[in-house]
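Entry: subunit A
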Amino acid sequence: MNGEVLAFWVLAVGLVGSALNVVLSKNLFHSVLWLAAALVGTAGIFIALDAEFLGAVQVLLYAGGVITVVVFAIVVTERLVGERLSQTSRRILGGAVVAVGVLAMVLNVIRRSGIDMPRPEMTADITKWMGISLLTQFLLPFELLGVLLLAGLLAATYFARPEE
Partner candidate 1 sequence: MTSDRARALLSQITGLTVADGGPAVTVHVPTEQLASVAAFVKETIGCAFFAFSTAIDHKADGLETVAYVENLDDNITVVLRAKLGAGNICCPSLVPVYRGANWMERETYDMFGVQFEGHPDLRRILLSDDWDGHPLLKSYAVDTPYPPYR
Partner candidate 2 sequence: MTGTSAMSPLLVALISGGVVLGALTGLLAYVTLLERKFAARMQSRVGPYRVGPHGLLQPIADGVKLLLKEHLVPDAADKGVFNLAPVIFFIPCMLIFASMPFAPGLGVADLNIGVLFFLAVSSMEIVGLFMAGWGSNNKYALISAMRAVNQIISYDLPFVMAALVPVMLAGSMKLSDIATAQQGLWFIAYPVIGQLAFIAFIVAGVAAENRTPFDILEAESELIAGFRVEYSGMKFAFIQLGEYAHVIGTSFLGAALFLGAWAGPGPSWLGPLWFTIKALLVFVLFTWVRWSFLRIKVDQILSISWKLLLPLTLLLLLATAVVIVIRSGAGV
C-alpha cells in the first residue's frame, strides 16, 4: 500500500463519516460543521488526484463560501439564542428508497465507465489547460452557466428585497 492509496482511504473514510454525520447529527449547527468537513475532504480527494486547482476552488468556494452562506441562513432564520437548533428525521422509509435508488444509479455509472484503468501521468499544467479549454472548446456552456447564475442572483435579490 503506497502513500497515495493510504491517503485515499483516510480521506474516503473521513469523507463518508462526516457526510453521515451531516444527516445524523441532531444539532443543525453541528451538521453544518460536518458538511464543511465533508467538503474539505472532497477537496483532499481532488488534491490526491493531482487536481490541485479543483481542490483549491472546492475549498475557496464551498468550504469557505457555502458554509458561510449556510451559517448565515441559520442565523437569520432561526432563533438566535436559547434553545439549540435541532433537526429530526421524518419519512425515513421514503428517504431510504431514494437513497438506494441513487446508490444503484451511481454504482451503475461507475461500473459502465470502466474507471479502474491506470491513471495517466499528468504532464502538462492542468490549470492552464483547463482555462484554455473553458474559453475555447467549452465557451458556450461556460457562458450559458454564467447567464444562469446571473439569473439566479437576480432572482435571489428579488426575493430577498425588503418588504414594501
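Selection rule: all candidates are chains of the complex that A comes from, given by their letters.
Simple rule for what comes next: contacts are C-beta pairs under 8 Å (C-beta built on N, C-alpha and C of every residue); 3 or more make two chains touch, one makes a residue touch a chain; residues count from 1.
Only a predicted model underlies this, so the values are computations on that prediction, with no experimental measurement involved.
Mark the candidate that touches any copy of subunit A in this complex, from 1 or 2.
2
Flag every residue of subunit A that touches candidate 2 in the complex, lowest number first.
3, 27, 29-30, 33, 36, 40, 52-53, 56-60, 63-65, 67-69, 71-72, 75, 80-81, 84, 125-127
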